[in-house]
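Written out below as structure tokens is the structure these notes cover.
Shown here: the complex without one of its protein chains, the others still in place.
For clarity, chains are labelled A and B in written order, and residue numbers in each chain start from 1.
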Amino acid sequence: MTRLRLGLLLLGLLAGGALAAPLLGLWLGHDSGAPDLFNRYAAPSAAHPLGTDDLGRDLLTRLLEGARVSLAVGIATALAAALIGTAAGILAAWRGGFVEALIMRLADGLLALPALPLLVVLAAVDPAVIGLPRGEAVSDMARIIIILTLFGWVGVARLARAAALSVLARDHIRAARALGVTEARLLRRHVLPALAAPVSVATALAVAGAILAESTLSFLGLGIAPPAPSWGNMLANAQELVFSAPMAAVWPGLAILAAVAGCTLVADGLRAR
Amino acid sequence: MAGAALILRRLAQIAITLAILSFAAYMLIGLMPGDPIDLALIGDPRLTAGDAARLRALHGLDQPLLARYAAWAASVLRGEFGYSRLFAVPVADVLWPALRSSLALLGGALAIAATGGVALGVLAAARPRSAGFVDAIAVIGQAMPSFWLGILLIILFAVTLGWLPAGGSAEDGGSALRFLVLPVATLAIANVAAYARHTAAAMTATLTEPWIRTARAKGASRTRVLWRHAFPNAAVPILTLAALDAGALVSGAVVTETLFARPGMGKLIFDAIMGNDYNLALVALLLVALVTMLATLAADLAQRALDPRLA
């Protein structure tokens, strides 16, 4: 339980900061997007509690705005993966036969594939091909969420199928079926609740994985394009001058560390319950 | 008997997956905007549009994508993997050195991660008071972006302390080991968490089984109970994890390889994809997928051998 609380606390702080980012900008009296060339890599001060970045922008404000992007990518990916994965898992367990074979072979196939190289191929595909505008932060985010979901649903689907199978095999389910309870009600009242625990564990881990994957894609130049800040692109941007201005790299790194650790702790906590 | 049929069926599945993957990857690389000649145009300001059209026709890039895939697939089925467009040498000539480098890097890292992770996991299960410490290591190791960790290690051990090289590989028969320490450490730290967690979970579960208590009651020593009785039973999930990691042995680690300037499979695949080097990218991708699937198959068979209930 303490792990769950610690994890929730970490994530709560980050999410609260992300939501408060505009307020902080107002309070400190500057706009995070405006470069100030006379103030590059400034040391921490009252106006800039964490100092400034390569264009003289306030690091703390950027970090909190980056939290919105990074957490949004992480949570959206995890939710999409959870949704698709749960649906696929239940469908496989409930229908069985050909549908099950199809879904599970697809899952096995995806699991056997080299994820990162394929992420690279997918990330480099022209967004215009799938109808997204090129070069906009939103379409970068959508692109990353889509490709991470493509790989993310598999883990959830396997867990969901296993859990659903064990529920469907129980005696009281067979009894309910014999009594003429509809399949829809059966799935809603008995199968779904049993899936809550394993799926929420997998979702928490998927958030962590998506945040890390976003930072890796940023390192490879395939992440979210500036000027929109994300933890990944802040970290990738700061590495060039890491010897002269190490703090510009340390803070986004710590933010990723905190977010991923928070998710992992939540997952552990949920699992232990 | 059932075993042989199973193996055959799985091998057939692997072949089908590879065929689908090759098609999908070829099409996806084709969907990337621009072709190799466009890339050359960026690199050489003297190239004119006329030169581009001439080179496109010469390399067959004016053919439709499906026709090019068909031609590629036909030559691969004949056993000809072709030349790398980027390096102008047969694909195998670029693949082998990269593969050797990645095997050394990831082999070292995963071996350390697996032994370290198993040791930590067993420790956490055997002495519950140390579980918090093991947890902290696992959580932090897993949560650090690998290039961030890599840069921190370089700053500390190569630049500040000067103990180890900042990257590159040995020349003139120098000790290759020194060059491996930092990149192996970077990857091992990131991978140790998974092994520690799985081992801890499996061992904790096993140690509550009644027959363990029986073994203890019979007077088996603590160490003996831990390693001879409990561990073999906990080994199944660890084996599965190791099998999944086997793919990483040949797919390399692009971030670590870039940061430590060690050309390996990760960097090679990345460059091949970004450089529209179809022959190289596809052969490398298929090799990685093949190794991963064979390893999974091997792990499944080993599991059956270890755990008769699955057979």
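For the reader, a short list of remarks on this structure follows.
Everything below uses one rule, namely that a contact is a pair of C-beta atoms (placed from the backbone, for glycine too) under 8 Å apart; a residue touches a chain by one contact, two chains touch by 3 or more.
Throughout what follows, contacts and distances are computed from a predicted model.
The listed options are "FAD linked oxidase domain protein", "Peptide ABC transporter substrate-binding protein", "Imidazole glycerol phosphate synthase subunit HisF" or "YeeE/YedE family protein", and the UniProt record of the chain not shown names that protein "Peptide ABC transporter substrate-binding protein".
Checked against the full complex, the one of B:Leu47, B:Ile112 or B:Ala220 touching the unshown chain is B:Leu47. The chain not shown here is touched by just one of B:Thr17, B:Ser146, B:Thr199 or B:Thr258, and that residue is B:Thr258.
Although one chain is hidden here, its contacts on chain B can still be listed: residues 32-35, 38-51, 53-55, 58-59, 83, 86-90, 94, 97-98, 151, 154-155, 158-162, 165-169, 171, 258-263, 267-268. Interface with the hidden chain, as seen from chain A, comprises residues 33-35, 37-38, 40, 54-55, 124, 126, 134-136, 221, 225-227, 237, 239-246.
In this text, only the chains that are shown with their structure count from here on.
Centre-to-centre separation of chain A and chain B, using mean CA positions: 22 Å. Looking at the complex, you find that chain A touches chain B at residues 3, 105, 108-109, 111-114, 116-118, 120-122, 124-126, 128-129, 208, 212, 215-216, 219-220, 232, 235, 239, 242-243, 246, 249, 253, 256-261, 264-265, 268. Touching chain A in their complex are the following residues of chain B: 13, 17, 20-21, 25, 28-29, 31-33, 135, 139-140, 142-148, 151, 155, 159, 244, 247, 251, 254-255, 258, 266, 269-270, 273-274, 281, 284-285, 288-289, 292-293, 296.
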